[in-house]
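Yeah, one chain of the complex is gone here, protein chain that is, but the others are all in their spots.
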């Protein structure tokens, strides 16, 4: 059923980590307010068309580019590779895959040099680069440290209809799976994949795609995430808190999902675990385990499953969204009353969150 | 409309603080597992009929008595008064109110001496005592300090049909109101009332009563509360996490509601504020403000509004539950879809949690 | 030996809590930088001679007044009393004591009304007031919440030569002792005394006095205090960190001592315990217990014992400093090598911090 992406004969580029995302926002001033004034990301550089932002501990030019445009969408998921030669490797790799590829010696964004962007086999705009401007790492600039400080870019999350197809493509590209969600019929609902030594650099969420589910920044501690909620409450934008805070089952991280003014979803994330050993155990969660998405069994809101951002092709036009054919995680886990449940059909409600609550 | 409780001519007893609650549980071993093994309360004393528990920083004999019985219920809301003479004052006060009163020189529970118990005008079993055994205060016993340590009894919360009536009665008894929830028609939905210098020793929640809504214990920091959730997840009893964790609008405390094996509701609570000045400002919240119950706008689950514990009369029989006649907070704030909203009828959904989520 | 202060025949004023301190600073701009830019206290009002500051959760006009003057000193330790009539009571009380007393209906500082200031029997400038402007309580202004936010004024600490004399005077004034430090010869080295339901509103530290040892502000959690250290490191003013952070033995609070540009000592303090019960147990520490000042046995630096701020009389002139005649805590606890020890003479060094360190 699944139409797998072929494995190229040339070596995959050696990817270091997810490095930045370029997103299109419709009102640059309003987005600046959200990312700089509310979230406290640090401005490396800005002009009337774009703002280049970085997290506290970053030493490369940016982790997020806000670019002004007519339609809210994602222009690039950018990965850093291990050396300049690996940009060549990326170009060759995607050319063999038959993807549309664009190489720019001067880079696609300020601060970044020689880069290649591709429309990848799943329809996502991926970028690979090595050359980048170093900037002041603010790690010990505690005079700039806000109560909800974001210290690192942690990961991307992509919505794609066919998770096994995407997983194989990313494994070929050198990613390793740390965790996934499946059911007893063999359906895969999501997979978490890493290059750096954390749970993921990107994850695949089964759904209509290609779309961007979220981009995640890390904090040092849990209270930093709580402060972001408290601040959004104080600013009376609590309706932009979509889900959480909570503890993930998958990844074990403490998390929060919030929405920017265009509806781009941001995760704030802290304290997952080390995955750097070659035989790091992969954890498979049952889709019917209602602690998989929230360890405390708190319900996932429907919008979290249904909403996501468009992604752009290399001409800047939104990629068409293809419907998922397999079962949807929302459909198999949320009852008519809006709460998650985990019991198999016919099982008694006792001991399940739903039964206890309504 | 409201039938107020008359103010006695004798002085009210000088109450220091809420001191302990006595609850009836149906399976003592199962309750012990919950309160001792899961929550880590410290056993002062126990026998086959009862367990006497205290929080880390307590120096009196107990903050919670679990007593074995046939029907889960609350046997006493006990307050400590300022001196032995104030127990006499309490007796006189309630006799003048025409309440049923029972005085026991030897106390109603182990560890407590001369006490008076009453069936108060709202139907609750209130106790007043001064004499009590001092026990080791475990404040600096960090060798016993668990990751989710409960350090103090913080407050009671009582469900009563007529909040203004209850409020006046408690004000006469010397309590002061720190916060309340009202609407533009003058309906009071809830009130928070204190003797010690925090937001409350007890609160009145409008609803069918008399019933016990919850009893609350304090932790030092927010991460202690998160650990309790994490531990309940690990023990696969996440269905006993009813609501939260979150930040209260009212009281500003970080909170969590969990359910014991009999369905008695426990709140874990931290970091409200000082209320000891005589002119401490009372904060009134609009019932339609969806940040009043959760500062982040997260929805209140229906069970939180509807479920509560029975309370006993002085013979140990459950008090009949009288229906609230005024508007219910749940009815005016929860839509058909199960989420809170705050917009007046006809107002656009934008900017409201509900609109953004479903 | 000790010359006690007589107990007046008129009732003591009913004190609610320590409310504010007025300090004289020699460079207002430099002090503003420290208290506002570094520590994040909130400016209620300011002019060219004075700055009125408050902590996040305060609802009265100020907790700290910085007043420009030629000599760094303390102009007032101000307490709030329970009603306007208690200001009269304070005046009468100190007149009977034969103290110099000044009453000002318009107050001594902006924002405060009818007040009385006295030169108290220990030589300290004490103030008592009830009338005060209410200002916005910033408790839920998380948009203003800094990573090291100071949320309450917690207490004063006064250096006085004769602690038992000062203790009796304050007990007459209605304070109760929560903890003290003594030795086996009956010498008292320090005492902690409270009106509100925490460990102290003020403490007496035995030494040359009258001088002000420190004024303390509370944070919500321990990490807030660590952030203040980190920020002072980032600003390269780590030499203003005098002692800590650490855990106190006495009070059990997590603490930090820092120095303002004039050398006034500020403590940052969090998580002591409830003391509101009438029979709250008093804890006596042995001066030779090297965990009394720091629960982890870290050494107290000599300056912490020897340095303190002058206090002013009602004309604004520094009070002469009288030498302590009894044993000094520093002398009995710090060895020639600069570290604390606790062993009795002749005892082996093993197991003592000193022995393990040098």
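In order of appearance the chains are A, B and C, and numbering begins at 1 in each one.
Here is the rule we use: a residue touches a chain if its C-beta (ideal position, glycine included) is under 8 Å from a C-beta of that chain, and two chains touch if they have at least 3 such contacts.
These figures come from a predicted structure and were not determined experimentally.
Among B:115, B:140 or B:333, only B:140 touches the chain left out of the display. Of the listed residues C:101, C:259 or C:311, the one in contact with the hidden chain in the full complex is C:259.
Looking at A:168, A:220 or A:327, the residue that reaches the missing chain in the full complex is A:220. The chain that is not drawn here is touched, among residues C:40, C:107 or C:297, by C:297.
Touching the chain that is not shown, out of C:67, C:117, C:222 or C:264: C:222 (per the contact rule at the top). One chain of the complex is left out; on chain C, the residues touching it are 221-223, 226, 229-230, 232-233, 236, 238-242, 245, 247, 249, 254, 259, 290-291, 295-298, 301-303, 337-339, 351-353, 355-358. Mapped onto chain A, the footprint of the missing chain covers residues 16-17, 57, 59-60, 80, 82-83, 134, 137, 139-140, 151-152, 196-197, 220-222, 249, 252, 271, 273-274, 276-281, 295. By the touch rule set out above, chain B reaches the unshown chain at residues 140-147, 149, 221, 223, 227, 230-231, 233-235.
Everything below uses one rule, namely that only the chains that are shown with their structure count from here on.
Distances between chain centres, each the mean of the C-alpha atoms, put A farthest from chain B. Here chain A and chain B face each other with the same set of residues for the most part; over half of the interface numbers are shared between them. For the pair chain A and chain C, the distance between mean C-alpha positions equals 50 Å. Centroid to centroid, with C-alpha atoms defining each point, chain B and chain C lie 35 Å apart.
In chain C, the residues that reach two or more other chains under the touch definition are 140, 221.
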